[in-house]
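One protein chain is absent from this view; the other protein chains keep their places.
Note that the chains take the letters A and B in the order they are written out, and that residue 1 is the start of every chain.
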Amino acid sequence: MFNLARIRGGIHPAAHKDRSSALTIGRVPLPPRLYLPLRQHAGAEAMPLVKVGEHVLKGQLIASSPSELSAPIHAPSSGRILEIGPILAPHPSGLTVNGMVLECDGEERWIELEVPANPFDESPLVLAERVARAGIVGMGGAIFPAAVKLKQGTRHEIKTVVVNGSECEPYLTCDDRIMRERAEAIVDGARLIQHILRAYRVVIGIEDNKPEALAAMRAASEPYGAIEVEAVPALYPMGSAKQLIQAVTGREVPAEARSTSVGALVHNVGTVYAIQQALRYGRPLISRVVTVAGSCVVNPRNLETLIGTPAQALFDACGGFTRQPAGVLLGGPMMGVALPSLQAPVIKGATGLLALAPHELRNDQASPCIRCAGCVDACPMGLLPLEMAARARVDDLDGAHDYGLRDCILCGCCSYVCPSHIPLVQYFQYAMGRQDERRGAERKTEQVKRLTEARAARLAEEEAAKAAAKAAKAAARAKPAAAPTSEVE
Amino acid sequence: MSISVASGPFAHDRSSVDRIMLQVCLALLPATLFGLYLFGWPAINLWLLTCASALATEALCLHWLGQPRQRLLDGSALLTGWLLALTLPPWAPWWVAVGGAAFAIGIGKQLYGGIGQNIFNPAMLARVALLIAFPLQLTTWPLPQPLGSPGAPGFVEGLAITFAGAPLADGMSGATALGGLKTELTLGHSVEAILAGNFALLPALLGSTPGSLGETSELLLLLGGLWLLARRIIHWEIPLSMLLGVALLAAVAHQINPERYPGGLYHLASGGLLLGALFIATDPVTSPVSRSGRLLFGAGCGVLVYVIRTWGSFPEAVAFAVLFMNALSPLIDRYCRPRAYGRTARGKPLAIGRQTSPVKES
Partner (left out) sequence: MWMATLALAAMGLLLGGGLGVAARKFAVTDDNPLLKEIEGLMPGSQCGQCGFPGCAGAAAALAEGQAAVTCCPPGGVALAEKLAALLGVTLDAGQMSAPQLARIDAAQCTGCTRCYRACPTDAIVGASGQIHVVLADACTGCGKCQDACPEDCVSLAAQAPTLDSWRWAKPQAA
């Protein structure tokens, strides 16, 4: 009843973290092929730099970012490029995306890495560029290019950098394990980020259900006064950037604005580790820790996985299935997505792979809303999910907008508590999709209008030019003696 | 994989509508059983008949509207019938039970579109309709005749009272505390004198006074309500603001003129106020969804209850007050919204730019 977390609403789902958090991070044996989508980040698709049949080394740049809001892709292992074309996307639609298939030669030969000098001597923009070239994106799942965030230090005053070690989703323990096993590297990365952003303080926020991680991070950060470790109450969605900023700094990010407007930036611990590896050792982002869990997995644990590894390989590395799962999810059970097949690859933002039995998945029979307001109580953003869904259901998009659709973070707290089992989040995703469509269609109509007008103008200009040329010709014929050389026909 | 393209979240807390309704019924059970014990066989017949009629009407309506049959099992019709039974005179005839339940479910709930769509609390709607249509039957309050006591009707006699309309013998019925108060006040007696003869706090709280089944043991109702609050089935705003509204107004009035206006405790312990505050006004479908909305709603109910009881022509006010506030719920919902993260209470984004200073590019 009394929420000491300073955040509104939220839920306490059963954690299911014990089994996977008890084991150290393991390794997945090198799979025969790696499938690399060209877009594993928010922004524009990366452009391939290599051709089919070309041999690449581990860590070699194989696709470059065409714009600032993008990220390059590096080969996770040495081998030959087998294919560049559509590959299965790790997306519930089962559609394909443009990608590259790398056939591993088993040798794992690294490209020669540029080990930088002391990064603390470099300027922030140079370091941010290096992070961009390493292909680092938000590893907590948002996959936003990290370099873009790091460049904000030159534009905004960053008072607090929050390192997100909450990991509020059930089942997932990858951040917990890397905090326990790689604490020094993470603290080093946090100091580097502070240097790049010129931030006043760095707070590593860890949920209080991870006492070992708290202890490890506290021990690692003790020599550095500027790095603070703070325990935050274990609550879903404490790991959401907006909620974490509110819990740590007490301030709310204004609606429709970015977190830099309150002088805060959030980075996932996995991202911080990757940044440290890039800035200290020149290593690009080619692997990540993935939690493999769920009651259908024989040995749930965390695995250091090369990007592009098919999901099947990870489950095999955990001993396979105890029984056929009713569903395989990428991510956590709250905001994760269902995978269309076990051939879907692990991408940079894949925090977990869950093989769930029917009793761990929600039953789908929805009944009418009884206005119990459980969703209103649970919503961390203070919205009215029942009203938004009722309007989305009758396609009243403006009404849904009015009740807060654009502030919705799609965390799923409302759907979790709904006694009528209404798929609230899907209504919101549907409504947001319709709005995107509408906006796209409006833009297209505007463009069509512009193009039509431009064409009409072009034709008119051509007509006018023709008429002018005719007139000039006529004029020239009328006065043939006057300076013929100056006339150009 | 057998998951269809449904989106997350894939976890759920296993709550369901029937669990909620069941828990409310459980909370009502102690007070109901005590009331059934106090009023004997006719009350048992009435309660069973009302609940059964409610379920039957629901089944019929679901069939006619082509809706899934298992909605009958969600417990909402049972709860409506149960609450209606608790507000009727315990020895009312069978047609009051059946007609009331049919009106509550058929017109009060299904006609508006089924569960979740009704504006007015169906049980209260039916009670008011019955009160206005059949004032005599709805204001004949028998004195408590506990099961097994010498004067209590036996099983067969009970059936006769409920189904054959056997008239109540003289001396078996009496006025409720509220009804008696109103009558006596018009006769010019002072409140103290009336209450001295008519009302004692402990019996009122424990329940051996004439009244409906739900007006009897306030203590058991309170226990049930507190349990529901602990289970987060109901929110605290409505009971608190409703009871506080009545108590404060009564206290103020009592201070001003103790001869004319009884005090807060009297009001809290009489009539269906506690039942109304804990179980009826808190009906989720007809009450607002935000905290401020619920506070306003409860306060409005409380004020209306007091006003109608003191200056209106009906001694019992909870049903009218709740129905009136139900009508205002959509309006309250429109204007009383929770404050969204990152926005002011009015919905505008919070002001930026005062928390950080601009940075000069180096």
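General remarks:
Just so we're on the same page, contacts are C-beta pairs under 8 Å (C-beta built on N, C-alpha and C of every residue); 3 or more make two chains touch, one makes a residue touch a chain.
Computed from a predicted model, the values in this text were never measured in an experiment.
Within the complete assembly, A:97 is the residue of A:23, A:97 or A:231 that touches the hidden chain. The hidden chain makes contact, of the residues A:68, A:256 or A:442, with A:442.
What chain B contributes to its contact with the hidden chain is residues 5-7. Residues touching the missing chain, restricted to chain A, are 89, 91, 93, 95-97, 366-368, 392-393, 395, 420, 422-423, 426-427, 429-430, 433-434, 436-438, 441-442, 444-445, 447-449, 451-455, 458 (touch as defined at the top).
One rule holds in what follows: only the chains that are shown with their structure count from here on.
Those residues of chain B lying in contact with chain A across their complex are 1-3, 5-13, 15-17, 19-20, 71, 74, 76, 114-117, 235, 284-285, 287, 289-290, 337-343, 349-353, 355-359, 361-362.
Residues 8, 11, 13-14, 92-93, 123, 153-157, 159, 170, 242, 246, 251-257, 260-263, 325-329, 333-341, 356, 360-364, 367-374, 376, 380-384, 386-387, 404, 407, 412, 415-421, 423, 425-426, 429 of chain A touch chain B in their complex.
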